[in-house]
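Note that this complex is displayed minus one protein chain, with the remaining chains in position.
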Amino acid sequence: MNELGTLVALLHGPDQPGLVARVAGWIFARGGNILHADQHRDREAGIFFQRVEWVPALAKTGKRPAALKRAMKEFSAFAASLGMRAAIAHSARRPRVAVFVSKADHCFHDLALRWQAGEFPAELVAVVSNHPDLAEVAKSYGLPFQHIPVSAAAKTSAEKRQLALLRKRRIELVVLARYMQVLSPDFLTGFGRPVINIHHSFLPAFAGGRPYHQAHARGVKLIGATAHYATADLDEGPIIHQDVTRVTHRHDVDDLVRMGRDLEKRVLAQAVRWHLEHRVLAYGNKTVVFD
Amino acid sequence: MNELGTLVALLHGPDQPGLVARVAGWIFARGGNILHADQHRDREAGIFFQRVEWVPALAKTGKRPAALKRAMKEFSAFAASLGMRAAIAHSARRPRVAVFVSKADHCFHDLALRWQAGEFPAELVAVVSNHPDLAEVAKSYGLPFQHIPVSAAAKTSAEKRQLALLRKRRIELVVLARYMQVLSPDFLTGFGRPVINIHHSFLPAFAGGRPYHQAHARGVKLIGATAHYATADLDEGPIIHQDVTRVTHRHDVDDLVRMGRDLEKRVLAQAVRWHLEHRVLAYGNKTVVFD
Amino acid sequence: MNELGTLVALLHGPDQPGLVARVAGWIFARGGNILHADQHRDREAGIFFQRVEWVPALAKTGKRPAALKRAMKEFSAFAASLGMRAAIAHSARRPRVAVFVSKADHCFHDLALRWQAGEFPAELVAVVSNHPDLAEVAKSYGLPFQHIPVSAAAKTSAEKRQLALLRKRRIELVVLARYMQVLSPDFLTGFGRPVINIHHSFLPAFAGGRPYHQAHARGVKLIGATAHYATADLDEGPIIHQDVTRVTHRHDVDDLVRMGRDLEKRVLAQAVRWHLEHRVLAYGNKTVVFD
Partner (left out) sequence: MNELGTLVALLHGPDQPGLVARVAGWIFARGGNILHADQHRDREAGIFFQRVEWVPALAKTGKRPAALKRAMKEFSAFAASLGMRAAIAHSARRPRVAVFVSKADHCFHDLALRWQAGEFPAELVAVVSNHPDLAEVAKSYGLPFQHIPVSAAAKTSAEKRQLALLRKRRIELVVLARYMQVLSPDFLTGFGRPVINIHHSFLPAFAGGRPYHQAHARGVKLIGATAHYATADLDEGPIIHQDVTRVTHRHDVDDLVRMGRDLEKRVLAQAVRWHLEHRVLAYGNKTVVFD
């Protein structure tokens, strides 16, 4: 887009007249050129949301990083003066991502291949697993693999090791790629950054284990997958993306599982891409996705 | 297909070797010509399912109806001798259908127009409602409309009136086209024939009223509809068809309701068509749809 | 949204820095409150597109219509000063729509029922047909029906009668609901306002007549429909909306035709709604749809 990159801000706060004009005016007055600006209003909640992306005016040479940092800080202060919270990012900076896996490898391969193909503006820098199974696979992609066993008895200490690793590797996003452990509220709070999870979804929904068996027993005609931000309530965080695929009585449980894998890959990858492009704004228990 | 029409049998029973050959052989030995024959096995349950459609050999002139009746009776006896239950229908006979409505008219218009366009091999012969609102609309399609108010206090007597009407009009299928009353187990048993219902479906599911408001509040990215046979447990009967449509934060509750209407029309019409073409075989709490 | 309604502008012109800020600033300076503002840039063509919707500041009483008219005129002049063309509409004003039909009634029923259900912010005020078949149907919706026969020999004079009718009834949009005549360039120029058409689409495409027969002969697995603005090149105008549905070898030509009808209804209705909500901006041979 621009060799200097762009700034992307995700804003939200109480709705009030003139917000669009003020934000655009502020950027324009400082020589910035807005490339994209999407707004949304949740009228029931009275909240204003905006994603705005612009090319900042910066000295062509010299202290660019410092100038960028200052521009971002100033914009945040300006947003605060309007009563809004702003997350602001520089498009040229690639966030550092960790992928958590267990034994299933389909989502992991999919993410790693897309990362290699340049589909994600991010750096995949760590693979964490409660099982050793995917160590070789991670290595084949040149990714450091960390085996941190998680037992019911020692879950707290395992999560402490995970948190230490995330901090040490300066991780900014965790993607749960069929990681089969529930993350504790303490872990989520301790990490303090987004965690994206993928899980199957059915119409109607099924509680308990072996969901594809249950779906098959119930004779559902659609199976689905949902990508969402992890919250203390595991499968109930803000939804980022969902999709379904059609099944018939001709599909047995193995088919459902296989088709579910394809869905999970696709839905998770799309959610991760949108997140990394700063298109997802979570609030309360829902999201605005500026696609 | 054939001026004499075809016979369609839906069979199911304990699986055993040779069922396909025996059924085909029986028909062939009596001069019938099989047009379609679809099988399915539920291996876990050990059940064999078949839809077989054939042109029976009948005298070109004379007592066709009697001969047809006899052929159907003989086939049923044959199926029973294999340990299978058979539902057998003559394609040229158009079942008599009643539509139950309340105030919403979208599914009713859709069914009536498709019926007029010849999409359903059936006769729409009665419209029953707990509200008088759609009387004029029914009339515009030339359909008899019966207003049977349903109050909490007098639900039993209302259902008796409904049953009497269904019997008098020799109804063979009831379609609930956004009929906003739960049918009692007594009604369903008393009618003793299939009832198809349509309801919205969400990922995740929502209990309680105003589901589109709940879905909007939850920020779902898909809304769905499910057509199913009504059972004592209202929204939980065997699923015939399901579909979804994509929604975003840009859609407000009114949009969801409007998009839900379109889904409901489409899913209900497809389920009704499949049922009328003798393609749906319900067993336990699920269906086999021979599409 | 607002008892006074909103103003919606569709703008486009050569891209230049500051457009978002200038438009928002202009509205804000006059006391307007922006509800929605979507932008798009076609980088290859260097064109900027915007849909902006706002509540204008108007005197609470008195000469509102005049004030609205003046606001719209001033905004257009302002857009012109930025080198942009603006189409600006008042949301409370319902455009007058004519539907052209031939013999097929499915799209017409669908449009009329949606209009009755309040799904379109417009007035359906005329039905024009080259055949008398749908006269009764139009009447059942309370719509004036005009039969204007079109013969190869007298096409020019027929189109003159059509144009005269459109002018007399002050029509602002023509929807071709399976109208089986090609409109001449002279007609399109003479009308000078948008015409939306629906046609089937296939992968691969088929030239010539009986397209569903060709699609069946070719064994396609998807059939589609495309809604577009009519231009001199009939099926090649700017595309507004497209959708497909899956077919198999089990579907015969009649099934394809029936499924095609459903697609056509759905795709045309969506395109018409987007147009009437001022969400579609056509340029060159393509569209930007601000959904």
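Just so it is clear, A, B and C label the chains in written order, and each chain counts residues from 1 on its own.
We take it that contacts are C-beta pairs under 8 Å (C-beta built on N, C-alpha and C of every residue); 3 or more make two chains touch, one makes a residue touch a chain.
Worth saying up front: this structure is predicted, and the values here are computed from it rather than measured.
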| item | value |
| --- | --- |
| Option touching the unshown chain, where A:R30, A:R64, A:H106 or A:R161 are the choices | A:H106 |
| Contacting the left-out chain in the complete assembly, out of B:R22, B:H213 or B:R250 | B:R22 |
| Chain not shown, touching residues in subunit C | 40, 42-43, 49, 201-205, 217-222, 224, 226, 235-236, 238-244, 248-250, 252, 285-289, 291 |
| Footprint left on subunit B by the chain that the document does not show | 17-22, 24-25, 27-29, 33-39, 41 |
| For subunit A, the residues touching the chain missing from this view | 105-106, 109, 113, 117, 119, 140, 250, 258, 261-262, 266, 291 |
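Keep this in mind: only the chains that are shown with their structure count from here on.
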| item | value |
| --- | --- |
| Chain-level touch network, classified as line, ring, star, complete or other | complete |
| Centre-most chain, if every chain is reduced to its averaged C-alpha atoms | C |
| Chain centre separation in whole Å, for subunit C relative to subunit A (CA means) | 37 |
| Subunit A and subunit B, separation of their C-alpha mean positions in angstrom | 43 |
| For subunit A, residues that touch 2 or more chains besides their own | none |
